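What you see is the complex with one protein chain gone and the rest in place.
Here is chain A:
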Amino acid sequence: MLYDKGLLILKRVMLAIPTFFGVMVISFCLTRTLPGDPAVYFAGVLADEASIQQVREQLGLDRSLPYQFLAYCQNILQGDFGRSLSTGQDVLDEIRTRLPASLELTLLGLFFALITAIPLGIIAALKPNSWVDHVCRILVTCGASTPIFFSGLFLMFVFYYLLGWAPSPIGRLDFIYLEPLHITGFYTIDALLVGDLETFKAAFSQLILPSTTLALCALAPIARMTRSSMLTSLESEYVKAAKANGIPAKKRVYLYALQNASLPLLTVIGLVFGFLLGGNVLVEKVYSWPGVGSFAIEALIASDYAAVQGFVLIMAILFVSLNLLIDIFYTLLDPRMGRNE
């Protein structure tokens, strides 16, 4: 049994390798099709034909595409993501300093979505056509139909401009505060770790609006999935049998039904996370958040292909690893996985 599971997990991990390779190919090809010549940008405005050519050779852009790809792969494996053309910094360093900001935002957004969507879905499933169910339905429809940049601007307009509850939406921390000591890179956690409650509060209040924006769009699929899979398992024979056997309602709902309903839910959460990574780019732009998303947009505008490549690769690695994690989790949760095939 355990052996079977171990094998299944191992197989799943091995399957991730070709995926990574595929991502590398795609990110490489995508950036080569970007309009504009990076050599021209890099050489500067005043450069003449000869110096542009020199830059081109320096960057290896005069070689054939397969050669460039191999060189690229070799560099990646050595941890060298190249240098950003616009900032002149190492791309990996650049991403490393900006990634915690994005992750902090995304994870908090996902967390907000989970703690509202799951209970909402459960209650809606327990009482179909009650007011909670209707609220759930309205939220799902709104969440699914509002574009992320709109909800971002809307929240900002209401809570910052009209009500003045939220701090000014510029970055991770108001300028009157000092950055907390770099431990994890998550300002809120770092602030807590050094015991600086004041900074924690400030960092957290900056986070609320952008992460709520993300949560709003993640809410819809999670709530809908919770509701429908809870309905299925609540109507199942085993829940009925548990009722007949006098297993109390609480245990029936949370242990019997929810445990079974959590399996499809897990898959959806993986998908939603990927969705949030994409949504991040817009939210960061709207809230001037110094994360990888805004970095990627700037790089894209500047035809900074090393930076774009780095961004695409890191995001893909994140997404694939998370889905891998979810698959492994699923395998551990569902005893039927890997059996009865």
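The rule is short, and it goes like this: a residue touches a chain if its C-beta (ideal position, glycine included) is under 8 Å from a C-beta of that chain, and two chains touch if they have at least 3 such contacts; residues count from 1.
The definition used in the following text is that contacts and distances are computed from a predicted model.
Participant: I want to check something: the complex is missing a chain, and I'd like its UniProt protein name from "ABC transporter ATP-binding protein", "Thioredoxin reductase", "Spore germination protein KA" or "Oxidoreductase".
Facilitator: So, among "ABC transporter ATP-binding protein", "Thioredoxin reductase", "Spore germination protein KA" or "Oxidoreductase", the name matching the hidden chain's UniProt entry is "ABC transporter ATP-binding protein".
Participant: Pick from A:Val194, A:Ala241 or A:Ile301: which residue touches the chain that isn't shown?
Facilitator: A:Ala241
Participant: Which candidate, A:Ser130, A:Thr184 or A:Gln259, sits in contact with the chain we can't see?
Facilitator: With A:Ser130, A:Thr184 or A:Gln259 as choices, the missing chain is touched by A:Gln259.
Participant: If the hidden chain were put back, which residues of chain A would touch it?
Facilitator: 7, 10-11, 14, 236-238, 240-249, 251, 255-256, 259-260, 263, 333-336, 339-340
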